[in-house]
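Yeah, one chain of the complex is gone here, protein chain that is, but the others are all in their spots.
In order of appearance the chains are A and B, and numbering begins at 1 in each one.
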Amino acid sequence: MNQFQYVRPTKAQAAIDAVAKDANAAFIAGGTNLVDLMKRGVMTPQKLVDINRLPLRQIERVGTGLRIGALALNSAVADDRLVREKHPLLALALNAGASPQLRNMATVGGNMLQRTRCAYFYDVAMPCNKRQPGSGCGALEGINRMHAIFGFSDKCIAVHPSDMSVALVALDATVLLSGPKGDRKLAFADFHRLPGTTPERDTNLEPSELITAVEIPDSPFTRHVHYQKVRERASYAFALLSVAAALDLDGNTIKAARLAMGGVAHKPWRLAAAEQALVGQPATEAAFQRAAAVAMQGAKAFKHNEYKLRLGPNAIVQALKTAAAA
Amino acid sequence: MKTPEKHIGKPMNRVDGRQKVTGAATYSAEYELPGLVYAVLVGSTIAKGRLTGIDTKAAAGAPGVLAVVTHLNAPQTPGSKPTGKDPSQPQTTGSALRIFTDDQIRFNDQPIAVVVADTLERARYAARLVKGQYAPEKHQTNLEAGKAQAFLPTSAKKNPKSPMNDYQRGQADAYKTGAIKLEQEYVIPTEVHHPMELQAITAHWEAPDRLTLYDKTQGTMATRRDFAKEWGLPEENVKVIATFVGGAFGNALHSWPHESAAIIAAKVANRPVKLMLTREQMFTMVGYRPHTWQKVRMSATADGKITAITHESIGQTSTYEEFTESTLAQTRMMYQSPNLTTRYRLAALNVGSPIWMRGPGEATGAFALESAMDEMAYLLKLDPLEFRLRNYTEQDPETGKPWSSKFLKECYRLGAERVGWNQRQLAPGAVRDGDWLVGYGMGVGTFGAHRGSSKASARLLPNGTVLLQSAVTDIGPGTGTAMTQIAADTLGLAPAKIRFEWGNSDFAQAPTQGGSAIVNTVGPAVQEVCLALKDKLRELAGAGNAAFASAKKEDVIFADDHLTLSGNDTARASYADLVKQAGGTAVTVQSKPNGENGQKYSMYSFSVHFAQVRVHVLTGEVRVSKLVSCADAGTIINEKTAGNQMKGGAVGGIGMALMEHAIIDDRFGRYVTKDLADYHVPVHADAPDIQVAFVNQPDPYVNALGTKGIGEIATIGVAPAIANAVFNATGKRVRELPITPDKLV
C-alpha cells in the first residue's frame, strides 16, 4: 500500500474542504471496504480524511420520519429500537450482511459506497472498466455467475453488493449530502447509478460530497416485511441475489407493497411494476408468482448467471410469502 | 497398592490448550529475532511464457528496501542447478519448484521476485513497484480441454507395481453385459486447503552454513532434508521448528516456492526474514485438491449384487510436477465386485502443483463411487444401506488378504440408528417440512491404516518428570496430548508429570504428519521408548537394591513416581533417586525406529457418514440438518480430540459438498475466486451439531496400541452422503460439486 496523508477533522465542513483540496483524496469511515481495496492496489488514495469524529452518528425522529446519521454503525442501526419498530425491513437487511464484527465497523454511508465485489475489479492484473476505464470488462465474456441481469451495459455487468441499500431503496429513503456547493437531498433510488459508458462512477455523488444522513419516511411497512438473501453458505457471504419485500395488508388484501432486489444490477433494483401488480391482490402464492413474473421482465442472463432468471422470481415469491406471514 | 489410573481413552484436555486460548502459542511468523525484516513475493501475471525483463529499480529505491531478488540476481544453490534430467519428464510429487533459476513462467502468480524491506508496509509497497515484462505463450488451464492429452503417470510407467497403474480383476469392462447398468460422470472442482494460518516462514541464517527455519510444515525432517539439499548443506546444519502449525490439511506436506524465496532473501539481505503469503497466494502456490473428472460404470443383478465396476479418473496436475493420489483405491476394495477395472490418468495444465488435501484422492474417488452406489440402489429400488450390505467385503477383494480388522457393519448400525435412517423414504422428494424438502443420504469412507518408521526419546529428570521428544508436528489433531496419554499409561505416571515436546527437526526422528498415520507410528515409538526407560530404571534400581535385581520383570510396579515390588513392602526406589544414581541430570533413552508390521493383512480404517439435509423448494439452498459420522478407527486414544477431529472432517465434507470451488478464468489462467469472500468454506451457521460414534475396537495388527487413524476417514465419504441426501430430498442428482443453489433451482 502506498503512503498517504492522514487527517482527522472534527467538523463536516473541514472534512469536505480537506477532500476538495486534493484530487486524489478520499473519506474513510469504517474502512471495511476501502482498506481492503487499498491493500490490493485497487484504490490508491494519496490522502485519507478520517470522518469518524464527525457528529454524524445520531438516529432520531425528524418530522414524520427517521434520520440516521451517516456514521451510525450497521450494528447500531440494526439494534436500534426506533429502527426495529418503524423499519424492521432495514434491520433484517443489515443483519443479513457481513458479520457481527464488520457490522460493528461499517457505517451507513460506507455501506452505500461499497464497491462491487466483481473479481475482475479486484484483480489489478485483469481488465476492468470500473477500475481502469477503457481496459475492457473482464466479466462480460468471463466468469459471470455473480453478475447482473438488469441494467448492465457492455462496459460493465457488475452488481452492487450492499444488503442495506436494497432495504433503503424499498423504503423510499432519501440521502442527505453536504458538499463544497452546499447541502442537498437525493432520493435513494437516484443515489446509485447504472454503469452505462462510465462504470467507474458508482453513484451520483459529486466530487468531495459527504453523505451526512439517510432519512426514511414513516410507512405502514412495520410488520409484513422480509429480507430474503440467497447465498452459497448459511451466513457471512455476499448474495447470489436478495429480495426486500414489504406488504401493507388489509385482512388478506394487499393495500400497498414494496419490492427491491440486490445482486442483480449495478444498483439496488427497485421493482415498481411488480409492486403495482400486487396492489389490490390477495396475498396468495399465485399473486406473488404473477408479481414475480412482472418483476423479471427485461432480465437478461450471461453465460454463467442464467440461474438468476429462475432464482429471482422464486426468491421474490419466498420473500413475499414470508412477509405476508410475518 | 492402587491400580494406576488409565489415561488412554479418556477425554483429557489438550496439553497445549492453555497456550492456544491465551494467545501464547507461537506460530511460524511469530518468532522475535533481532534484526528481523520482511519479505513479500511478486507473482507473474501470465500463466505461461518467458520473462523478457523485470524492472526492479523503483522497488530497490523505495524506502526501507534491503533487497530485490529475481532470477537475474538470485544466488544459485547446488539444489537449483539443472540436474541434467530430461525436462519433458516432470518430477514426481515431493520436490519443490526451484524458483529464481530461469526466465520460464509455468503458472499464473508464479513468484518472479522477492522484495525485502525493514517493515512489512514498506516491503508490501515496494513489491507493487516490481514490473515483469513477458513473452506470453498459449496456456492451457482448462481440465476439459486438457483431458484429450491425459496420460498414465510416469511413476506407473516406471513401476509396474505402482497403484497408479491400470487395475483389472475378472473381465475388463464387464459392466457392458450386466443386467442393470449405470454409467455416469462425476466432477469435483479445484478445492483449496485454506488453513486459517496463512503459509508463513521465518528464515534465519545463524552462520553462513547454518540455517534455522520457523516454518509452517507438517514434516520438520522432510523440510530440513529439502532445504539442506537445496543449499548443499549437511542436514544437521539445518534446523526446522514447527511447534504450532495453524492448520494445513495437507498443504504443508510439500516444500513450496515461498520457502525457497524466504531462505534466499535471508541470505541476500543477510538478516532473518519473515515471509507470510497473502490469501490470494494461498490459491496459487501452496497446492490444492485437483480438479478431477471421473466416470463410473457399474452393473448389478436385479437382487442387488454388483457384477462389475469400471472407474476412470483424470486429475489435473502441473506441467513441472506429476502429482498423483489414490482416487481409485476405495473402488478396488470396498465392494464385492468380481469384475473391476480402474484407470487413472493425469492432465498437465499451466497451473501450480496440487498437493494432497484431507482424505486425498479417496475423498475425490468416494464422491464418484458412493454417488454411483446410491444411483444404483435407486435403480434397483433398494435401500442404499441394504445395497451396501449385500456387497459387503469380508476380505480384501483387491489382495485376497483378510482385513486386520473391519467393523464397518457396526458403524452402519450405529449411524443409521442415530440419524433416524428408518425415516428415509425410498422415493425422492417425498418428505416436505414447510418450504423445505428433507432427505437422507449416506457415504462410506476408508483409508489405509499405515504405520511408518519413527523414534522417540525419553528423559527422566531429577524432579521425577519425564521429557519426551519427537520431531513430529501437531497440526491440530492433538498429537501432543495423545502421546502424553500413551506415555502416562506406559510409565504409570500422571500426565502432568510428562512433557511431550514436538515440532523440531533436532528431536527424535518422526515422519511428516499426514495420511492419518501419526498415532499409529509415533504412538508405538513413544510406547517403546517408555518401556525402554522402565527397563533402564529397573536396571538402575537393581544396582542399588538387590531385591529389584532378583525380582521378576512383571513384579516390578511403576506407579506414583516410584518403583516397588509386588509382595515386597520394603523395596522402593523413587524416580528422583534413580536419576541421582544415574549421574544426576537425567536418565535418557531413545527407541529404535520401527515400521510396518507384516503384510499378511489388509489394514484400513473405515467410516460411514449419514446426512439429513433440508433443501429449500424455491431458493435451492441446502442446509445439513443432521450429520452422523461413525468410525472404525481402532483404539481411540482420546475421545475428546478424536471426536473433534471427526467433526472437523465432517465440516470439511460439508464445504466440499456445498460450497468449495476455486474457479479459473481460462482466458487469463487466473483465479477469479481469490479470497475467502469468493471461495467459501463453511462457517458456524453451516455446521449442525455433528454426532460422532467410534466402534473403539483395537486393531490387533497395525500396532500395539490398536489404533488405525482418523484424520482422512473423517472427510472421505461425507460429500457423497450429502449429495445423496440432496437427491433423496429433491430427486435432483448433482454430479458436479459443489451443490450450490444455482444447480437446484
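We take it that contacts are C-beta pairs under 8 Å (C-beta built on N, C-alpha and C of every residue); 3 or more make two chains touch, one makes a residue touch a chain.
Throughout what follows, contacts and distances are computed from a predicted model.
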UniProt protein name of the chain not shown, from "2Fe-2S iron-sulfur cluster-binding protein", "Oxidoreductase", "Carbohydrate ABC transporter permease" or "Aspartyl/glutamyl-tRNA(Asn/Gln) amidotransferase subunit C": "2Fe-2S iron-sulfur cluster-binding protein"
Selected from A:Gln101, A:Thr197 or A:Gln297 as touching the chain missing from the view: A:Gln101
Touch with the omitted chain, as defined above, among B:Ile8, B:Met276, B:Ile713 or B:Ala729: B:Met276
Those residues of chain B which, in the complete complex, touch the missing chain: 13-14, 16-27, 29-30, 32, 63-64, 119-121, 193-198, 244-249, 276, 278-279, 475-478, 640-641, 643-645, 647-652, 675-677, 681-685, 687-690
Interface with the unshown chain - residue positions in chain A: 1-11, 14-15, 17-18, 21, 28, 30-32, 35-36, 38-39, 47-48, 50, 52-53, 75, 98-102, 104-105, 234-236
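As a working rule, only the chains that are shown with their structure count from here on.
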Computed distance of Cα centres, chain B from chain A, in Å: 41
Complex contact set, residues of chain B against chain A: 45, 121, 124-125, 128, 435, 616, 618-621, 623, 658-659, 663, 665, 667-668, 670, 672-674, 677-678, 680, 682-686, 738, 740-743, 745
Complex contact set, residues of chain A against chain B: 1-3, 39, 41, 117, 119-120, 122-123, 125-126, 138, 141-143, 145, 228, 230-238, 240, 307-308, 310-311, 314-315, 317-318, 321
